[in-house]
Structures are given as C-alpha cells and as structure tokens.
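A single protein chain has been omitted; all remaining protein chains appear in their positions.
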Amino acid sequence: MKFVVIISVLAAIVSALISCFIVRRVKKRVSEMTEVLADVKSGNGNRRILSAADEFAAPLAYEINDMIVSYENRLSAFRQTEETNKRLMTSLSHDVRTPLTTLIGYLDAVHKEVVTGIDRDNYIEIARCKAHDLKEYIDVLFDWFKLNSDELSMEIKTVEAAELTRNMLSDWIPILEERQIDYNIVIPEQPFKVNLDTDGYMRIVNNLIQNVVAHSRADRIEIILSRKNSNMEIILTDNGVGIEKEDLKHIFERLYKCDRGGAEKGSGLGLSIVYQLVEKMNGSITVKSVRGNGTTFTLLFPLVS
Amino acid sequence: MDYIIETENLTKKYGAVISVADLSLHVEKGKIYGLLGRNGAGKTTTMKMLLGLTRPTSGVIRIWGKALWGNEKKLLPRIGSLIEAPGFYPNLTAAENLHIFATLRGVPGRHAIKDALDLVSLPYKDQKLFSEYSLGMKQRLAIALAIMHDPELLILDEPINGLDPIGIAEVRLLLRRLCEKGGKTIFISSHILSEVSLLADVIGIIDKGILLEEESLAQLEQKSSKYIHFTVSDTAQAARILEQSFQEKQFTIRDDHNIQLYHSALPVTKIVSVFVENGLEVSEAHTCEGSLEEHFKRITGGEGIA
Partner (left out) sequence: MLRLLKCECIKLKRSKFLLIGMLGTLIVPLLVCVRAVTNYLSDPGNVISVFTLYDNALMFLMLLSGPIVLTIMGAWIISREYTDGTLKNIFAIPVSRVTFLCGKLLFFAMLIFLFMLISWLEILVSALLCSCFIPVEQITIPSFLFFLIKMLFGGILLCATQTPFIYLTIRSKGFVAPLIAIAAVSLINVVLSNSGIAGFYPWSASYLLVMGRLSGSGCTKESSFIIILVMSILAVAASLFRFKKEEVR
C-alpha cells in the first residue's frame, strides 16, 4: 500500500515537472513568434518564423509565413514601380534638360545677335527642329505614362489589317526615299481580319520603323505581312548596326538604352511602349539580331476566324 | 542611415599575422555588397567573423544594429551563409543533407527543402549521394542551404566558385532577383572584378586585410567612364558651340554650369579655347578616363585585383 502511494506521488511530481517544462517551451515559442510579428508589423516583410517540420507550432508558423510572403509580394510590386518611376524622373530631367538647354543656346545666340544673316536663319531652323524633337519625346513619355497607369483606353475591334498597314506604309515611303533607304514591302491582296486597336497598331508599326530610320543606320528595310497558322505575321528586317546580345534580352524593358552615356539616343521608352501595346492586343513580339548585320522584329496577331 | 551590417575597426590576428585590420564595413539594406579582393586578402576571415565562426581580436560587429556577440541566437537564424567550400555529409543525398539543417534551424514553409533545391535547379527526388556530386552541384547545394530558410541577409563567400558559365549566369540572376524582388540584403565576396561589377550595387575593396575603398558602383562607374567635364558660365552656349564648331552631339548637361562630353577624341585645350573665344568663362575642364580595372590598379598600388 505504502509502495503504491510512493509511486503515485512520484508519478505526480514527474508529470508536474514535465508539464512545467512544456509550458515553458510553449511560452518561449509564443514570445519568439510575437517578436517576429512585431518586426513584420514595423515594416520588415522579409522576416520569417522558422520552425522544424515536426514542431507543434509548425502549421501556425507556416501559415503566418505564407501570409507575410503574399503581402510582401504585393508590396514589392508597388515598390518596383516606385523605383522605376524614380529612375525615370532622374533620367527624364537629364533627357529633357540637355536638348532644351541646347535649344536655348541657339535662341540665346540669336537673341544676343552672336550670329546674323543666313546663319541666324539657320540657327532658328535648328532650334525649331530641336523643339519638335523635344515635343515628340514628351509625347512618347506621355504615352508611356498613360500605358503604365492603365489610363490608355483601347478600342479593340475587328479590323482589316492588310489595307490599314498598306495605307500606313505609304506614308513612310517618301521618308524612306529621302533618307535613301531601300525598301521591300510585301502585303498580300487578301484581307486579314484581326482584333486591334487601330491607333495602338499604328503606333506599334510606326515606332518600329521610326527606330530603324533613327537609330539603325540601315540602308535597307523589309516589311513582310503574311499568314502563319492562325496568326497574322509581320516581319520587319533591317540591315543596320544590330543589337548586342547582352542588350537584346532587355530591349523591351522599360528605360533600357543600348548606348549608355551618350546624348544622341532614344528615350528608351519606344520599344517598351511597343511591347506593352502588343501584349494588350494579345499579340506577341520577338526580336533577333546579329551585331553588324541587322535586326529582325517579328509580330504575331491572332486572326479572327 | 541604418545599416544591416556595420563593423567598427574589426581586426583579426592569427598569432603575429594580421588577417584583417581595422575594417569598417557598411552594408545597406536591400543592396548587394561585393567585397572584392585577391585570394588571401581577408575576405573569408571577415565573413567568418560576421557569422560568429571566428572571434575577432578586436572591434565591433553590429548586425541589424545589434552587437553580434551575445545575440547570435537571435541574429544568425536570419542570415543565410556560404563559407569556403561546401560542407555536407558525403553519405547522404542533397535532400537528406538539407533535412538535417532544416531540422536544426527550422524552415519557413512545408516545402522549403524542395523549393530551395528547385531554385538552384537540383533534383529533389534523387538518390545521388553528395560524394558523387560534381563541384558545380556541390556549390549549388551550398547555395540552396543558404537560401532555404528565406533569410533577410545572405553572406556568400565566392558564391560562383566552381560553377560553369550557365550556372554563373543563373546564380547571378537568382541573387539579383532575391535582392530586387525579395528585398534581401546580400553580402558577397569575390576575387573576380567583372563578376562583382556585374552583380554588386556597392563595392568594398580589401587588400592585405585593409579596406581600401567602399563605394557604390554608380559612383565607381562615374569615376571610370570616359568623358570630359567642363564647368562653364553658360551651358546653353557651350552646347551650341559643341554642336556648331565641333559637330559633337554626345553630351549631357548636368545643370547650369556643368556639361559632360562623351566619346570625344578632341583635345580639351582646343575646346576650351573655342569656348573662351565665344565669351564663355571656363572655370574647370578635365578628362575622366580609365576602366574599373585601371581604377583598382591605382588604389591597390599598381598590382591590380584579378
């Protein structure tokens, strides 16, 4: 009898000790988790609660982590846009300041009568061109902002693209001839029915050709429109300077410029705009290029059956 | 400025040999910091001290603003690390090896081991033992271990050692993504200048245990890019003259008085004299040139880095 009593007392003491131990561990764990959550609350979304898979708190810890990660992902998207905008603002101030200051330089020279006669008219003409370039740049910038803030209203409807393309390209012919660029344009007679926003489509094609004319130093351009499976395919090839392999990967990214540190360059927005417009019309755009041998852009738009 | 890692006069002596001397590092949040130096410059020793693997002879280490000494239990689980050669148990598979460390430290999710292996493109269900792994695969596993618990800070010692060119590009992309999308802070060391300049935002150059320079890549590029800098009374006129008299169009106007001319082979004196002829005051004109290599050569005293 005495023996039983001793055993049961011992068992009680042992179990009390064990439960004390467990309670202490749980308390410690909870306070650790609270500390992490406080850190997350104060803005550190990279903090995680670490837990071994067999631990009692593991499911709770993993759920909380999942939640933190999903919020953090959303936040990081915001932060990235913010970062891009910040970068854009700095590069903008440079990209606008340089041409604008140069323009002022010409007008000042005229104003202070540094030049006279025919030189004076010349200067005014240069200033006028520069002003136009600047306006064009600002237009592009505006488009880009609108595209990125989803404010651009697209009116996607079924249009006949072959005729549309033909009309657009006919406007380019005098410019190409003036720049002494050989051209080969192939557009079939049959109609191509595609769901497009007409303005957007025109901007895509115009942008691509403008790029060739302004930056590629090509003397030949080829534009071929054809049917490929259930898509309309437009292949635009030039024989210009081409694009470095390293640059090719980033060419559709915002603010990417191939030639760094120079003054004569595009805004770095043109191809980004093209890319976003194509995406919005459910099309696709790919680029191939060999340095020194020219560049090929391939556009695909699904045909309406 | 709050730094993730901050050291003050960190010094480590092995006997009479000074491995790291008076090192004061500053690693900012969300940046990739590249510690550049030759083999034996003290990079690994520095990292070991940051991880509490080696006790500094003197100096202070603060991580997240807290002294490392005495707070290891709180600070180290938030750090992922890779030091020197990958160290794993040769008789176990990749997943079993990671399982050991996951059990000891804890992981943030149920599939953390698989996710980590996926990120470094190693197979999860593979019976291949660590001893049968190639050098590149071992290195990948070490990176997987470093990122398995989704740490806020990564301390990676020569992370691209032993990787093939494709692997290097993958790891570079992975680290960039962790930093840009994930907001992680990354501290890497390397003896390859081109690698650091491709990856890092801030570069610290260490030579014979001494930190020679600590600067952002942008600043360094500024220092090392080729251009002529003019400080003049009127940048508008300077720009006009460059265009009209020299047919130079590659310039950037910094503000009302500073203009930089790129890719020009013209002698500076000639440009200055034309500026002066046109009634401009030129208070400064200098050429900035030289590649990063040349810059490093200069500051390491002629021997170069890699």
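By written order: A and B. Residues from 1 in each chain.
Please note the rule applied: contacts are C-beta pairs under 8 Å (C-beta built on N, C-alpha and C of every residue); 3 or more make two chains touch, one makes a residue touch a chain.
What you see is a predicted model; the values in this text were computed from it and never measured.
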item: Displayed chains contacting the withheld chain; value: B
item: Touching the absent chain when the full complex is considered, from B:Ile63, B:Leu145 or B:Ala200; value: B:Leu145
item: Selected residue (touches chain absent from view) among B:Ser24, B:Thr54 or B:Ser233; value: B:Thr54
item: Sole contact to the chain not displayed, among B:Ile61, B:Ile83, B:Ala239 or B:Ile271; value: B:Ile83
item: Touch residues of chain B, complete complex, unshown partner; value: 48, 51-55, 72-73, 76-77, 79, 81, 83-92, 96, 99-101, 103-105, 129, 145
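Here is the rule we go by: only the chains that are shown with their structure count from here on.
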item: Complex contacts: residues of chain B adjacent to chain A; value: 77-78, 102-110, 149-152, 180-184, 225, 227, 234-241, 243, 249-255, 262-263, 278
item: Touching residues on chain A, where the partner in the complex is chain B; value: 44-55, 58, 61-62, 65-66, 72-73, 76, 79-80, 94, 97-98, 101-102, 104-106, 108-109, 114, 126, 261-264
